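Encoded as structure tokens, the structure appears first; notes follow it.
For chain A:
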Amino acid sequence: MTDRLLDVKNLHAGYGPIAVLHGLDFHVSEGEIVVILGANGAGKTTTLRAVSGMIDRTGSIELAGKSIASAKAPDLVRAGVAHVPQGRGTLPELSVEDNLRVGAYIRNDNEIDADIEQWFQAYPVLGERKNQRAGSLSGGEQQMLAVARALMSRPTLLLLDEPSLGLAPIIVADLFERFAEINKELGTTMLVVEQNAQLALGIADRGYVIESGEMFAEGPAGELINDDAIRRAYLGV
Partner candidate 1 sequence: MDLFLQRIFDGLSNGATYALIAMALVMIFKATTLINFAQGEFAMFGGFIVLVLATEQGLPMWIAVIVGMLISAVLAAGIERTLIRPFDPADHLPLVIITLGLFLAINAIAGIVWRFDPRAFPELFPSGKAMSIAGATLSWYTVFTMITILVVAGGLTLLLNKTKVGLAFRAVSSNLESSELVGIKVGPTLQFGWAIAAAVGTLGVSVFVASPFRQLEPQVMVTGLIFAVSAAALGGLDSLGGAILGGLAIGLVQSIAVPYLGVPTELSLLAAVVVLLLVLLFKPSGLFGTPQVERV
Partner candidate 2 sequence: MASVQLTKGTRAYTIYKWAGVLALVLLVFVAAFAFNDTGKISVFDNDYKIGLTRITKAISFMVAILGLQVVAGFTGQLSLGQGFFFGTGAYLSAWLVADHSWPWFLTLVVVVPACFLLGLLFGVPALKIKGLYLALVTLGLAAVFPSLILLDVLEPYTAGAAGKIVDSDLIAPEWMPLDGIATGLQKIPLIGQYFGDGDLSSKQEQRIWTFFLMAVLAAVCFKMVSNLISSRPGRAIRAVRDNETSAAVNGMSLSYHKTMSFGVASALGGVGGMIYVAELGIASQGDFTQLLSILFIVGLVVGGVGTLSGAVIGGLVIAFIPEWASSTQNMPGVPDRWLQGPTGGLILGVGLIVLTFVLPGGIISGVRKLRAKIVQVLPAPIRVGESIAAKE
């Protein structure tokens, strides 16, 4: 099982006295895009926050064979996990360029400027507005900036929390296309949490469905999308 980049077993987490997750098992193999689906309040966001060390959790979490179950968020970034939180993860008062620069906070190499330049070329809108406050960008641009910022740390695993939230459908479709591109070109493994099942499963290799903090179904993306029961109950189609 060496190709498992992220291996989670019996994950429990919650907020204070309220337990949200009741023992989740899932894994993400190297190079995969895995999506976690579920209704509002099923525990999707909590799952990501637990993996990236934003909240206290118990259970076994292994990243490339090493336990990260007790590591805090800033250390996990150094271990290669980048997390784009729900509702944009930008630093609104900082300039677009500084947002990218702060994304490379953990790096000490001299390729940072070159990487920033690359993003400006890949997404010209970011380059044009590099000196503007990130908060002045549109929702879709901010989401893209948040993803670029996360990738600036050169992660092996990218966690995306509801990237489609609050964005127009056409922008969301474009965004997911770009995720697939990044996965193919940079080889970045991705764990995506989404409510928009159609789009997410469209780019994913495998998927999990959680309900009330427990695993309800799992399987290859193509199977999940065709499973009638899941379609009706969770995918809203």
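The set was built so that all candidates are chains of the complex that A comes from, given by their letters.
We adopt the following convention: contacts are C-beta pairs under 8 Å (C-beta built on N, C-alpha and C of every residue); 3 or more make two chains touch, one makes a residue touch a chain; residues count from 1.
All values reported here derive from a predicted model rather than from experimental measurement.
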- request: Sort out for me which candidate, 1 or 2, comes into contact with chain A in this complex.
  value: 1
- line: Seen from chain A, its contact residues with candidate 1 in the complex are 52, 54, 72-75, 77-78, 82-85, 89-94, 98, 101-103, 105-106, 149-150, 152-153
